[in-house]
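The structure that follows is given in the form of C-alpha cells.
Complex shown without one protein chain; remaining protein chains in place.
Moving on to subunit A:
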Amino acid sequence: MRKPSSSLLPSVMRRCFAKGLMALPAAILLSSIGMSASAANVNTTGLAVTDETVTIGILHSLTGTMAISETGAQEAEKLAISQINATGGILGRQIKIIQEDGASDWPTFAEKSRKLLVQDKVAAVFGAWTSASRKAVLPVFEKENGLLYYPTFYEGLEQSKNVIYTGQEATQQILAGLDWVAKEKEAKTFYLIGSDYIWPRTAMKIARKHIENVLGGKVVGEDYKPLGNTQFGSVINKIRLKKPDVIYAAVVGGSNVAWFKQLKAAGITSKKQTLLTISVTEDEVLGIGGENLEGFYSIMKYFQSQDNPNNKAFVAAFKEMWGEDSVMGDVTQAAYLGPWLWKAAVERAGSFDIDKVVAESEKGDIELTTAPEGYVKLHKNHHLWSKARVGEWSKDGQATVVYTSELIEPNPFPAGYQ
C-alpha cells in the first residue's frame, strides 16, 4: 500500500507545477488541515471526488449524424448510473454526471474529452461510439491518464491502458458469425458489402482473410458505398449476377434503410438468400422496418428479446426511464455495462485513482453476473469475455436468438489477420 502512494506523490507534484501554482496551495491546505480524510484516501490524484459525490463524464453525439446511434448508449449509461445511485452509489458517494456533446465531429470529441479530464477532472468517462471518435480521443486519455469506457463493437487491433472496451472486438463478432454461417448454411461463396469508412473496411479485411484462409470459401464480390448513399440498384444486380451463398453486410446509418428496402423490392428475401449483417441492431430496425429484414440474420452479443431475468429487469427499467417505445440494441446494452464494471473495479480498489482502478480491471477477474446479455467477465486485455449470438429478425422488429456461442475469449490482436 505504501509503495504506490509514494510513487504517485511526485507525479502529483509535477502536475501541480506544470499547471501553475494555483492548485498547489489548495493541495497543501487540504492535506495540512487533514480534512476529508476519506476523500483523500480514495482520491490521491485530484479527481473530482468529494465526501458525498464523484463526478463522471458522458461524451456522446447528441447532435449530427451519429446522434441516431449514440442516443441509446447515453440513455443506457444514465440508467446504470441512476441505478447505482439509488443503491447507495460508489464507495458511499453519489455519481454526478457532466454530459458533453461530441456533435458527430471527431475533433470535437477530442476537445470535449480534454475538457472533461483537465477542467472537470472526472473520475471516468463513458462515451465515444464510432472508431473514428475513439481514435480521436485516445491520445487525450493516454496523455491525461483518464479512463474511458467504450461501448461499441469494433474492429479490434487496439488496446490501451486508459480504455475499457465493453463491446466485442472483431474475433468475437466477425469471425464467430462467419463460422456459424459456414457451418449452419454450408456457405462457400460470400459477397461483402459495407459503408465506406474505417470500420467496415477493416471488418471486411478480417472477414476476407478468415473466409479464404480458414473456411476455404471464396469472396465473389466486395463493395463499399459512400456513407449516406441511398441507391443500391447496381450492387443488387451485381449480387444477382454473382449468386453468393451469403451476403455479408456492414452498411451503416441511413444507408441501411435504403439497402434493405431495395433488397426486398428486388425480390432478394430470406426465402432465397442468406444474409448476415454485423451492423443491424434493434436501433437500426426501427428505421429499416422489421418487414424488410424478416428472416435475415445479425451477429451480435445481445438482443432485446433475450430471455433471462437480468434482461427482463433491464428492459423494464429502460422502458420506465426512457419511454415504452424505446428499444435496446447491442451497443445500448454494452454501454449499460460500463458504469457497473467501473463500480466493481473502484470498489475493489477502494479508490477512484485511475491507476488503481485500471490495475484492478487488469486482474482479469471482474465479473458481472447481472449483465442483461447474461454474464460477462473483464479480461486482462481490457476487453470482455462474452458470447456471440445470431439473431433472426422477425416482422415486429425483434430478433429470435437462433445460436449462442460459448463464452469467447477476447483477442484484439488475432494472429494472421493484420
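Descriptive notes on the structure:
Following the convention adopted for this analysis, a contact is a pair of C-beta atoms (placed from the backbone, for glycine too) under 8 Å apart; a residue touches a chain by one contact, two chains touch by 3 or more; residues count from 1.
The definition used in the following text is that contacts and distances are computed from a predicted model.
Within the choices "Amino acid/amide ABC transporter membrane protein 1, HAAT family", "Acyl-CoA dehydrogenase", "Putative spermidine/putrescine transport system permease protein" or "Cytochrome ubiquinol oxidase subunit I", the name that UniProt assigns to the complex's undisplayed chain is "Amino acid/amide ABC transporter membrane protein 1, HAAT family". Here the missing chain is touched by one residue of A:Thr53, A:Asn229, A:Ser270 or A:Asn310, and it is A:Asn229.
Only one of A:Gly46, A:Gly89 or A:Gly254 touches the absent chain when the whole complex is considered: A:Gly254. Considering A:Lys115, A:Lys205 or A:Lys238, the position touching the chain not shown turns out to be A:Lys238 (whole complex).
Residues 62-65, 67-68, 71, 196, 220, 222-226, 228-231, 233-238, 240-243, 254-255, 257-258, 261-262, 264-267, 283, 286-289, 291 are the ones on subunit A that touch the missing chain.
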